[in-house]
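Only a single protein chain was left out; the remaining protein chains are all shown in position.
After this line comes chain A, so read on.
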Amino acid sequence: MTPEEIEALEAQIYAYVGKEVCTATPAKDAVNETMIRHWTEVMGDTNPAYTNPEWAASSKRGKTIAPPAMMYVWNQEGYAVASTGRPSDAQSDLVQLFNDHGYTGVLGTNVKQEYFAEASPGDQVVMEMVIDTISERKATARGTGYFYETLATFSNQNGVKLGTQRFRVLKFIPQEQPAAASSDSALEVPTRIPSPRGHDNKWWWEACDEGRIMIQRCTSCQTLRHPPRPMCGECQSIEWDAIESTLDGEVLSYTCLRHPSIPGYPKDPVCAVIKLDEGTHLVSNIVGCEYEDVSIGMRVKGKVEQVDEKTMLPQFYPGTGGARS
């Protein structure tokens, strides 16, 4: 879009700020026990304040209430939305305006409900809604667009304000359209990042796959080295073989990776540098105890384990097979 086109569009969209999406409209049904029961069954919510009249009668409230999170439910449009779409209003007109200019992407980003009073069966929820704010044009990870926010206000039949809802939506120009999902929609459970297997270290990972952790050894001067590399740092020989580690060792250094959590990895993993009894160091995880129980110098014993569908890795446990000092 040219700056002139953007200016013209913005003049149109900002005219919607403050416009009424709906005037005070009573819900089609009064708050009722049937809809509350359906909701609590599905949500697995066993709160007796919603569905147990005997308990509620003896509670501070004296009667059952509707779940607060149902506040917006009472005024939802009916099934016709699925077939004929929503009736035209200021919000749908605004959305259409965005769509017509290429801002076809839509993403609900935030919803905030505040509750001032509880509703009980028999109450009539009345909702009014306005378009409250529209942001400036913003570049987002999803694409360039605008955030607009509706403000709905809920009252009961006596004019008592029950609460408000702010709903924020991003309308954006989609970047690269993702290829529509194929009909085979099986979700792939994420696994760990595959180990990089090159000319110099493929042998090490292949041994790991078979449950053995190897340490490279210079056949010229017998110096051990890890991670695998082609030349001895002591004598520059490129002749080598390898020994198998017993995976006995101690903690040289450690930390807990709390953020970010990465799909496919356990939450809050303890990452440590292990000083193997053979003398080389290995970066690995400590499992089988809490982070708080790990300490520098602690004896650990490793086992090669399958940590996900595709990955074998050494994992270290506190304690031992006996300190070798």
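As a convention for this text, a contact is a pair of C-beta atoms (placed from the backbone, for glycine too) under 8 Å apart; a residue touches a chain by one contact, two chains touch by 3 or more; residues count from 1.
We adopt the following convention: contacts and distances are computed from a predicted model.
Not shown: a single chain whose UniProt protein name, out of "Fumarate reductase iron-sulfur subunit", "Ion-translocating oxidoreductase complex subunit A", "Hydrogenase-4 component F" or "Acyl dehydratase", is "Acyl dehydratase".
Within the complete assembly, A:Val81 is the residue of A:Val81, A:Val160, A:Cys221 or A:Ile238 that touches the hidden chain. Of the listed residues A:Gly18, A:Pro53, A:Pro87 or A:Pro190, the one in contact with the hidden chain in the full complex is A:Pro190.
Summarising the interface, chain A meets the missing chain with residues 35, 38-39, 41-49, 55, 58-60, 67-70, 72-73, 76-82, 107-115, 118, 177-178, 180-181, 183, 185-190, 261, 263.
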